[in-house]
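In what follows, a structure is listed as structure tokens, so that the remarks can point back to it.
And then chain A:
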Amino acid sequence: EVPALKQKQTYKVGFAQTESNNPWRIAQTDSMKAEAAKLGYQLVYTDAAGSAAKQVADVNSMIAQGVDVIFLAPREEKPLIPAVMAAKKAGIPVILLDRSVDPKLAKPGQDYLTFIGSDFVKEGQRMAEWLAKNANGKSKIIELEGTTGSSPANDRKKGFDEAIKAAGNFQIVASQSGDFARDKGRQVAEALLQAHPDADIIYAHNDEMAIGAISAIEAAGKVPGKDIMVLSIDGGKEAVGLVAEGKIAAVVECNPRFGPKAFETMARYAKGEKIEPWVINDDKFYDSTNAKAELPNAY
Partner candidate 1 sequence: MLLSIQNLSKSFAGVAALRGASLEMADGEIMALVGQNGAGKSTLIKILTGAYRLDEGQISFAGRDVSFSSPAESQKAGIATIYQEINLAAQRSVAENIYLGREPRRFGFLDHRGMREGARQVLQDFKLDIDVTRPVAHFNAATRQMVAIARSVTQQAKLLIMDEPTSSLDEREVAVLFETIRTLKRSGVGVIFIGHRLDELYALCNRVTIMRDGQTVAVGAMGDMPKMELVRHMLGRELAAFEALGKSADQQAERPLRLELQGAGSGLRVRNVDLTVREGEISGLAGLLGSGRSETARIIFGMDRLERGTMRMSGAGRTYDEPAEAIADGIGLVSEDRKVDGIVPDMSIRENMTLALLPKLRRAGIVDRAREDEIVQRFIKALRIKCASADQPIKELSGGNQQKVLLARWLCTDPKVLIVDEPTRGIDIGAKSEILKLLRSLADEGLSVLMISSELEELLAAADRITVLSDGASVAVLPRQAMSEKALLAAMAHQVD
Partner candidate 2 sequence: MTITDTSSAAPTVRKLSSLQLASRYGTMLALLLLILFNLAMTPNFLSWQTVNVNLTQVAAIVIVATGMTLVIATGGIDLSVGSLMAISGAVAPMIFLDTLVPIADPVLAVALAFVLPILVTMAFGWFNGMLVTRYAIQPIVATLVLFIAGRGIAQVITNGNLQVFKNPGFQFIAMGQIAGIPAQVALMLVVAAAAFAVMRYTMFGRQVLAVGGNEKAARLAGIPVRRIKILVYVISGALAGLAGLVVVARNSASDANLVGLGMELDAIAAVAVGGSLLSGGRANIIGTLLGALVIQLVRYTLLANGVPDAAALVVKAGLIVLAVYVQQRADRS
């Protein structure tokens, strides 16, 4: 069973972040910190700098420091299992944020409390389904993948590729990693556009690469939104603005503001409520129909 959590005035909570090298993670961290500050909790924050192994060590140091709850944004599904188990053994409930751990090895409500977040596979699917309806005759896709080996990259590719195959009529002419980065995304897009001049859709695994791709399209003398349709995931303000401008056709949101929901879930558990195994984050979808209106709400 998941360790119990006493009701207290204030808590010492741990938040084990995986990395801080992109705007999305930074927004997530800020949201957690802001919420902890609002509630007057003490937040023990660690950053694993992209290493699953270090993240386990970080969790262990939180255990040593005797935190009440651990929020864990697992870098990877499998390697974080030992951290989850160690916390359980030490009597500290764990709440997973934005990525889950291998369900075969650890179960919600048993080894950890719950998983709060959205589904990367589903994000890819949603994008593919939207595209199937709104392609307007475009069909040749360049896919800009995230960092090779990272789970959002794997899942967003899997969800999209499978759904687009099911939809038929589409062809992924090239699929290469742009490392979730604007500069790399641009460089890869430049090379791929050059090698595949017939491509008319670019699907990027995050906003940054999509924005890089737009400048690659412009450098190649084409018009984003007209000659080439750009699709993205994340839905930060800049990207939503570009949807409003018409340069990006559609964005699936993946909201990083986890703070309120995370701490609310924790409070519910302390009160003794039963927590569902998956606290779903509902993410928006932006396209030309709603982008202008939603722009102020984008993160």
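Just a few scattered comments:
Throughout what follows, a residue touches a chain if its C-beta (ideal position, glycine included) is under 8 Å from a C-beta of that chain, and two chains touch if they have at least 3 such contacts; residues count from 1.
Regarding selection, all candidates are chains of the complex that A comes from, given by their letters.
Remember, it's a predicted structure, so these values are computed and weren't measured experimentally.
This complex places chain A in touch with one candidate out of 1 or 2, and it is 2. Chain A meets candidate 2 in the complex at residues 20-23, 26, 145, 148, 174-177, 179, 181-184, 186-188, 190-192, 194-197, 208, 211-212, 215, 219-220, 238.
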